[in-house]
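Take a look at chain A:
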Amino acid sequence: MSSREKILAAVTANQPAEVPLPTVPFFEGDASVEKFTALVQAIGGRVVEVAALAHLEEVVRQLFPADYRMASPLLSSTNVSVDAQTPLAVLADVELAVLQGEFGVAENGAIWLPEENMLHRALPMITQHLALVLSQQQLVATMHQAYARLATVGGYGTFLAGPSKTADIEQSLVIGAHGARSLTVLLVP
Partner candidate 1 sequence: MSHSERSDIFLLDAERTTWHDETLWFVREKRDKAVYATPEFQKLRQLASDIKDHTLSRLDFYLQQFEENARRNGVHVHWAADATEHNAIVLGLLRQHGATRVVKSKSMLTEECHLNPHLLANGIEVIDTDLGERIIQLREEAPSHVVLPAIHLKKEDVGDTFHKYLGTEKGNNDPQQLTETARQHLREKFLAGQVAISGVNFAVAETGTVVVCTNEGNADLGVNLAQVHIACMGMEKLIPRLSDLSVFTRILTRSATGQPITTYTSHFTRPAEGKELHIVIVDNGRTQQLGRPDFRASLKCIRCGACMNTCPVYRRSGGHSYDFTIPGPIGAILSPNIDMRKHASLPFASTLCGSCTDVCPVKIDIHTQLYKWRQVLGEAGKLPASKKWSMRLLSRVLAKPGMYSAGGKVARQALRLLPHGLTHGQGYNPWAIARELPEPPQQSFREWYAQQPQNDKA
Partner candidate 2 sequence: MKVALFVPCYVDQFYPQVAIASLQLLEKLGVRAHFPKQQTCCGQPMANSGCEQDAKPVYHNFVDAFQDYDYVVGPAGSCVYHVRKHFDIIEQTPAVQHVRTNTLELFDFIINVLGITEIPGSFPHKVGLHLSCHGQRGLHQANESEMTPVRDGQLRRLLSGLQGLELTELTRNDECCGFGGTFCVSEAGISARMGQDRVQDHVRNGTQVLTGGDMSCLMHLEGIVRRQKLPVRVLHAAEILNGVIIG
């Protein structure tokens, strides 16, 4: 018998009588821009409201140094082009990635970022700084609404909440562990 068969047989023999799977109620909550903004700030990110999508380029230029090596499918002023085949050495030098977030979760400041919006799966983590563009209309209250929106999670996707951080040294919070050192949410109408 293979290990697979052995394990499954043991599970069948040892598992208890079936108990029901509960239905998870839809816990609602505050899905306001204020709540979402407060949470993003609480987890170390910043929120910048952009008056109109047309101003995106300009706002990014104001927020970040002009000489940053930047990758983005959303802006014309990018100077690094990234796709799934981009060599690691190029990825490793990216200083800013500006990507489209699908929707935000007000209770925890997380933003759903599917593979399709990443250019390369490693880009959101390897870039020194990350900016996510998010529509104000795309906010949900809790993770219940969040998962309800996801018919599929695709090949790869992440709920990204704030910049990379650690508290592994004496519980002191340090922003910028291995992933992006900063997260800016660019809220568009």
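Convention: contacts are C-beta pairs under 8 Å (C-beta built on N, C-alpha and C of every residue); 3 or more make two chains touch, one makes a residue touch a chain; residues count from 1.
Inclusion criterion for the candidates: all candidates are chains of the complex that A comes from, given by their letters.
This structure is a prediction, so every number in the text was calculated from the model and none was measured.
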My understanding is that every option belongs to the complex but just one is in contact with chain A. Which one, out of 1 or 2? 1
Seen from chain A, its contact residues with candidate 1 in the complex are 2-4, 6-8, 10-22, 24-25, 27, 39, 42-43, 84, 88-89, 91-92, 105, 107-110, 115, 120-122, 124-126, 142-144, 146-148, 150, 152-172, 174, 176-180
